[in-house]
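For reference, the structure discussed in these notes is given below.
With one protein chain withheld, the remaining protein chains of the complex are depicted in position.
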Amino acid sequence: MSEILLQIDGREVKAEEGMTILEAAQSAGIYIPTLCHHEKLEPYGVCRICTVEVEIRGRTNLVAACVYTVEENLVVRTRSEKVDKIRKMLLELMLAHAPDSEQLQDLAGEYGADKDHFEKEPSFCILCGLCVRYCAEVKKKNAIGFVDRGARREISFIPEIASKECNSCKECFSLCPTSYLQAAFVLTESLAFSRDSSPTALKK
Amino acid sequence: MPRINSPAELEELRKGILSKRDPNKPCITLCSGSACHASGSEEVAASIEEEIKKQGLSAEVDFRKTGCHGFCERGPIIVIHPEGICYLQIEPKDVPEIISQTIKEKKVVERLLYTDPSTNEKIVHESEIPFYKNQERLVFGSNGNIDPKSIDDYLALGGYSALVKVLSQMTSEQVLEEVKKSNLRGRGGGGFPAGRKWEECRHAPGEIKYVIVNADEGDPGAYMDRSLLEGNPHSVLEGLTIGAYAIGSHEGYIYVRQEYPLAVENVGIAIKQAEEYGFLGENILGSGFDFTVKVHRGAGAFVSGESSALMTALEGRVGEPRPKYIHTAIKGVWDRPSNLNNVETWATVPLIINKGADWFAQFGTEGSKGTKIFSLVGKVNNTGLVEVPMGITLRDIIYKIGGGIRGGKKFKAVQTGGPSGGCIPEEQLDMKVDFDELSKAGSMMGSGGMIVMDEDTCMVDIARYFLDFLSDESCGKCVPCREGIRQMLKILANISEGKGKEGDIERLEELSEVTGDASLCALGRTAPNPVLSTIRYFRDEYEAHIKEKRCPAYFCKELISYYIDPKKCQACMICLRQCPAEAIVGSKDQIHVIDQEKCTKCGTCFEVCPPRFGAVRRLSGEPVPSPVPEEARIIVRESKAK
Partner (left out) sequence: MDNDKIDQIINKYQGDASALIQVLLGIQSENHWLSKEVLNKVSKELKVPLSRIQHVATFYKAFSLVPKGRHEIHICMGTACHIRGAPRVLDTIQDLIGIRPGETDLDLKFSLETVNCLGCCALGPVMEVDGKYHGKMAPAKVGEVLKNYD
């Protein structure tokens, strides 16, 4: 693996070919916020909180650090007016769903994000996908997945699999930034785990 | 069908086909594209077949059901060869006269001809009709002469000669150089130079490479690819095979959206026929080059037309876009080098090979060579598919070819680029249409949809319409797109419903910035375009909605009311009878009054009130006058009998 020299926030950073900006930054002790990232999982690049400014071959771009592979002479800025503006609004968009999330609140403080900027939405999930991906890639059980698309996108447990696997696992629970996952599990358990869905069975 | 094993054998076959076709023999071509189909072309076809038999002319005249001719407003269309006589809006009852008068007697049926609206003169020949005359139909023109289910028709026109040239006279590098030289830019929306993409894919490491036809055509209002694929599928197959040769790929995919069953059918037939002749498969034309093609159907998702999403769908997974920092030309389907191009791009390739890059470059502008097929639709007179050289002005397209605005209304804007594009106002009508000029104006070429709008179109509603579309079609993976569009849509819905607030425009602009900058794929990154371009050119409409709760175009339901002027109403009962909500009270002696509670604002009464009365008014931004008391509604007419 050849070595790549790049610049992050004015510092020279040595990285390996194939590394992402996030990996390179972490190896140099430079912090970039993330939400949907997990070292055991393939980078997903959907929360966009890790957006950074990059300059290469005379052009400036905004990219997601967790999925952008490093290049020789890349100049990276992890904070800037643009980057901060983006992170602030992304947080406000997510806080509309999960205003009580500790992770979101911590980041909100740093960027001056106002949890009341947008009208509250009743769904608490920010669709980071950590639960779905962990179950698929690490546990390989696929007990939970996504359904639908766009604003209707949701996580959904597969009752037949979840009823067998989840109670003895629950490793994804600690990953959820909003605790919606636990609520979804309890709901699925009470509504769909029992094979007999008559009212008496549900009462048990 | 014999297997053709060499260029020489193909020439023999072609000569054989041509020898059996007399160019002077009368031939009736009937447009059987999807739009004409919807207008009843199948019934006309049946009628033609029957009438030819009935009049004993089966040996004297050929009949060919072809692909889309492009003049969709006037379908079903018949063109009679060799004269090129064009008859429009044909119904089965017109057929006997056409056969006996034009085929037998060589006389023209005047009433079926195109009438020039300004001179009132009748035009006999297809090529003289202004709609066609002002076009440059390099790629689309063959549609009118080919039965898409017949590969021999394509061969008769010289089809597959480009493939012969490529496989027998050119190296793959030479083919690549020719396409690069032509400066062909992708016709699907991105406008990326095709030659450069091919080159990147060719040089990417890996033995197995894929070439892909993107026939997912999702922009609402655009149907050029459909008509090309339905009407001339072999032109696409030939281009694809040539591209595969240049890149070094042996496996091709055609991804067709599920909503195009006729295109799926015709491309499937074309592939089978090409395989039978040996133009697809192993050792094509004895060159040693192998290439196979598979058809893959979409399942109803606009976002799956994005190139990385399409490739994910080909793998059998949900067609969601992936971050595209590493080009799909290097890592695409199954992480292998994959070259994806649009239908029209592939269909242009045989032309470039046959006539040369220099010939191609004489059409178009400096930065955008060649021609482009547009679907000219909306409030224009001559709706249809038009192919024009890049650099033609918008004014020429809309007025010279399109025949101007329907119903004599006033032009307001033309929308290009679909949900990723923008609206262009009257001041810019003299813009020379090409990739870069459209981008400068805040829009983009896109796949070629060109929607013409008039004074009755509300631009706030247009922005809302596109965001509504995108919110339904977004895959929902990334926060800026999913949530950004959701919030922008809320604001736009409020504005059009009369709940707009001071600062809404600025909030829209803020959200547009983040959605455009941070989204994972092009859908999200370009989602703000319709909003930003309508704010740029029609800010006054936004402000009317927000500040005055008024819709200048009288479109937004919550901001308009319909009112029957009691002084003008003649109690003719027409609107009363046609009101779908039964919201009008009155009788033949009582002037009509609209019950505002029941009214659904459908506008039927406004449309049907006889122009000589003109009693129905649209109100916006002002209160509706209270209804006249019942006693005052009686109409006293002069008695007819004296």
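Order as written gives the chain letters A and B; numbering starts at 1 within each chain.
Methods note: contacts are C-beta pairs under 8 Å (C-beta built on N, C-alpha and C of every residue); 3 or more make two chains touch, one makes a residue touch a chain.
Being a predicted model, the structure only gives us computed values, none of them experimental.
Undergrad: Among B:Ser58, B:Thr115, B:Gln174 or B:Gln258, which one touches the chain that has been omitted from the display?
TA: Looking across B:Ser58, B:Thr115, B:Gln174 or B:Gln258, the contact with the absent chain belongs to B:Gln258.
Undergrad: Given the contact definition stated above, which residue among B:Gly159, B:Gly449, B:Gly498 or B:Gly586 touches the chain not shown here?
TA: From the options B:Gly159, B:Gly449, B:Gly498 or B:Gly586, the contact with the absent chain belongs to B:Gly449.
Undergrad: Out of B:Val267, B:Val377, B:Leu508 or B:Ile546, which is the one that touches the chain we can't see?
TA: Answering carefully, the residue with contact to the hidden chain is B:Val377.
Undergrad: Of the listed residues B:Ser47, B:Thr66 or B:Thr457, which contacts the missing chain in the full complex?
TA: Reading the full complex, the residue touching the unseen chain is B:Thr457.
Undergrad: Would you indicate which residue among B:Glu315, B:Asp335 or B:Glu630 is in contact with the undisplayed chain?
TA: B:Glu315
Undergrad: Can you list where chain A touches the absent chain?
TA: Contact residues on chain A toward the absent chain are 132, 136, 142-149, 156, 158, 160-161.
Undergrad: For the chain that got dropped from the picture, name the residues of chain B it touches.
TA: Residues in contact with the chain left out: 34-35, 37-39, 72-73, 75, 218-223, 226-227, 258-260, 296-302, 313-319, 375, 377-379, 383-384, 415, 418, 449, 451, 453, 456-457, 462, 465, 469, 473, 475, 578-581, 600-604, 607-608.
Heads up, the rule we're going with is that only the chains that are shown with their structure count from here on.
Undergrad: Where the CA atoms of chain A average out and where those of chain B average out, how many Å apart are those spots?
TA: Computed from C-alpha means, the inter-chain centre distance equals 39 Å.
Undergrad: Across the complex, what residues on chain A touch chain B?
TA: Listed in rising order, the residues of chain A that touch chain B are 44-48, 51, 62-64, 67-69, 82, 85-86, 89-90, 93-94, 96, 118-119, 121, 126-127, 129, 146, 148-153.
Undergrad: If you look only at chain B, which of its residues touch chain A in the complex?
TA: Residues in contact with chain A: 301, 303, 318, 323, 325-326, 471-480, 482-487, 490, 510-511, 513-514, 517-520.
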